[in-house]
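The other protein chains are all here in position, but one chain of the complex has been omitted.
Note that the chains take the letters A and B in the order they are written out, and that residue 1 is the start of every chain.
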Amino acid sequence: MSDIPKLNDLEEDLLKELFNLGVGKAAASLSKMVTQEILLSVPKVEFAKSSAMIELLDSNESIISISQSIHGPFDAKSILLFPEHGGMEVVRQMLGSQLSDEAIADLHEEALSEIGNVVLNACIGAISKSMNTIFDVEIPKFNQASPENLLQASNLLDGDTILLININMKLKDSDIEGYLAFVFSSESLKKLQGSLTQLINSLS
Amino acid sequence: MSAKTLLIVDDSKVSRMMLSALIKDKHPEMLLMEAENADDAQQKIEGKEITYFSVDLNMPGLNGLELIEILKPKYPDSKFALFTANIQDSTHEQANALDICCVNKPITEESVGKMLEYFNV
Partner (left out) sequence: MLTTECYSNLVNNINSGIIILNSEKKLLHWNQWIQDHSQFELSNYTNHLLTEIFPDLKNSRIEDAIESALELGLPSLISNIFSRTPFALYNPGNFNVDKLNDDRIQQAVNISRIKVDEDRVFCLIQINDVTASVAREKNLELQVKERKEVESSLLKIETRQRAIMQTMIDALIIFDSNGFIDSFNPAAEKLFGYSENDMMGDNIAFLIEEFSGVKELRESIELMFELGIIGKTKECVAIKCNGSQFPVDISISEIELGNEKFFSAVIRDVSDRKQMDKLKKDFITTVSHELRTPLTSIRGSLGLLCGGIIADIPKKALDLIQVANNNCERLIYLINDILDIEKATSGQMAFEFKTFNLKNLVEQSIGNNASYATQYNVSYKLIEEAKDLAVDVDEHRFQQIMSNLLSNAAKFSIPESSVDIIINFQNELVEIDVKDYGQGIPDKFKENIWNKFTQADTSTTREKGGTGLGLAISKTLTEAMHGTISFTSKEGEGSTFQLRLPLAKNKTM
């Protein structure tokens, strides 16, 4: 069990800017898909233990996750998480209120996979560009599980370190909270930290 | 002739650093000032002459557009540029309405170049 690395101000700043860039682009893409204004913002970025993911989400309902693994100079797994009601609300808002509950239940997996793909691609893309690296990216996987089973379903170990990013999604009539998590192996984590340091140094 | 002054307003230190570095690279003679939000900016420029403004959109407190709305009448001869990660049409429309330049982040040599071109430096 490794210690959770702490981000210094500059590092946190950099990552926040990076993900803001990413989600900004994602928001623009999502807006175009449904001709509605959608705003995405990243209020907070920090390193945490993977178990923190569960604690942050309400244990009374299942958790929806869309994940894409990336391979390259370092490996990671990117996951977009919503509590069940939040995920359904996103689908409902984006697909329109005239659809019946049955139809929304039917389509939600496909719709959320696509929406997750847009958000994750944008964030991975932002990381790629800032580090001048291209990753091999897998197609998104959809999962809906109880909080207890979430870690198992995502092939995560309790002690893994994750980069936990708060996401706030503003749609026409709703505010939805979700999370973006990047899971790193200890190797990858070191490489990531190396890249971050490099970036910051190049600025001064 | 006094050197021109450029004010960078952005809540991200990294962004401010990047902008400074890129601008200095092209125009080492330019005087640069930094502020981290609208209040900070208004305080720092009190009584000073600012030729160019580079303002981030998303900041705590007043956002970039709101700040520019306040400053523009006070600095009728200065030029304003809005940097934003939010590339949606509504933002661009609002920028056009104010008659300012809107530049998309990320902050790169290219996007900074676009801003400088607008400033006509």
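As a working rule, a residue touches a chain if its C-beta (ideal position, glycine included) is under 8 Å from a C-beta of that chain, and two chains touch if they have at least 3 such contacts.
Since the model is a prediction, treat every value here as computed from it, not as a measurement.
Undergrad: Based on the whole assembly, the unshown chain contacts which displayed chains?
TA: Those shown chains that the absent chain touches are A.
Undergrad: Using the touch definition from the top, which of A:Leu56, A:Leu95, A:Ala145 or A:Ile200 touches the missing chain?
TA: Missing-chain contact among the listed residues: A:Leu95.
Undergrad: Can you work out which residue in A:Val34, A:Leu56 or A:Ala145 touches the chain that's missing from view?
TA: Answering carefully, the residue with contact to the hidden chain is A:Val34.
Undergrad: Give the residue, chosen from A:Gly24, A:Pro83, A:Pro140 or A:Gly178, that touches the chain omitted from the document.
TA: Residue touching the chain left out of view: A:Pro140.
Undergrad: Touch as defined at the start, partner being the missing chain; which of A:Val23, A:Ile64, A:Ala111 or A:Ile167 qualifies?
TA: A:Ala111
Undergrad: Even though one chain is hidden, which residues of chain A still touch it in the full complex?
TA: 29, 32-34, 68, 94-95, 99-100, 102-103, 106-107, 110-111, 113-114, 117, 121, 124-125, 128-129, 134-140
Methods note: only the chains that are shown with their structure count from here on.
Undergrad: Could you please state the distance in Å, as a whole number, between where the Cα atoms of chain A are centred and where those of chain B are centred?
TA: For chain A versus chain B, the centre distance works out to 30 Å.
Undergrad: Under the stated contact criterion, what part of chain B meets chain A in this complex?
TA: The contact residues of chain B facing chain A are 12-15, 17-18, 21, 58, 84-88, 90, 105-106.
Undergrad: Across the complex, what residues on chain A touch chain B?
TA: 9-10, 13-14, 16-17, 20-21, 24-25, 27-28, 31, 37, 39, 41, 126, 129-130, 200, 203-204
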